[in-house]
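A single protein chain has been omitted; all remaining protein chains appear in their positions.
And now, subunit A:
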Amino acid sequence: MKTIVSRIAWLWILPVVLVAWEVSTRAAQAVYFPPPSVILARLHELWFSGPAAHVFLTDEAAHHLLPSLGRLVVGWAGACLVAIAAGVALGRSAVLCDVFSPLIHFFRSVPPPLLIPIFMTMTGIGTPLQLTAIVFGVSWPVLLNSLDGARYVDRQYLETCEVFGISRFRRLTRVILPAASPKIFAGLRISVALALIMMILSEFIGSTEGIGYRMLVAQSELDVPTMWTAIVLLGILGFVLNAAFLRFERHVLTWHRGARKTD
């Protein structure tokens, strides 16, 4: 029953809202809230009316969208890899964990955007700044969750490894990482959203390209529809990234949901 309702909702809620939005904004002649048809037309014209050879991306899109995406993916993936490795290492070593805990808890308490001006003095504006900002924003939740997951691996799993003489390497890859993976994924899920935020913020503050920068330009030109295209684009981007991530997570953690159900 519930699934039917939610399925139908998926089909109609978006068109209904769009139509309502269209009608009301046209009726109100609201300057700052252009109707969706205008936004979509601008979205198409600005970003997606390019030649088929460039998968319909315009030069504008190639200039702003691709760098944003590239930095997002590279920064996020790199930060996650390093943070998972560091988190698992810290979680498995009581000494390291005690030494670094205060430091980690200090840094993760600092709101990441606060550090963008500092980073800018170090890196200047441009890609290094965006990467630094994304890496910093993404690292802490992933690090802390990996640390937690690796630290509280069920003692009996580890004793089983000990009894059957599982080598250290295989203990790490076949037991500790999978056992910690539900926690690690919880951190990764948070980090996807954080990466987007840090990408945009750092583009607002120090960049000459990217979706955030393009939006600032539109603002200075009082080009309201273009500002909205950036918002819609980011909304879609966030949605797609999140959906892709959930797909991946569901695939990797099938066992976890199965095992939980029978508990």
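Just so it is clear, a contact is a pair of C-beta atoms (placed from the backbone, for glycine too) under 8 Å apart; a residue touches a chain by one contact, two chains touch by 3 or more; residues count from 1.
Here is the rule we use: contacts and distances are computed from a predicted model.
The UniProt record for the undisplayed chain lists the protein name "NitT/TauT family transport system ATP-binding protein", from the options "NitT/TauT family transport system ATP-binding protein", "1,2-phenylacetyl-CoA epoxidase, subunit C", "Xanthine dehydrogenase family protein subunit M" or "Nitrite/sulfite reductase". From the set A:6, A:24, A:167 or A:208, the residue in touch with the chain omitted from the display is A:167, counting the whole complex.
For the options A:20, A:118 or A:259, the residue in contact with the chain missing from this view is A:259. From the options A:157, A:204 or A:245, the residue with contact to the unseen chain in the full assembly is A:157.
Although one chain is not displayed, subunit A still touches it through residues 154, 156-157, 159-160, 162-167, 170, 174-175, 178-179, 181, 255-256, 258-259, 261-263.
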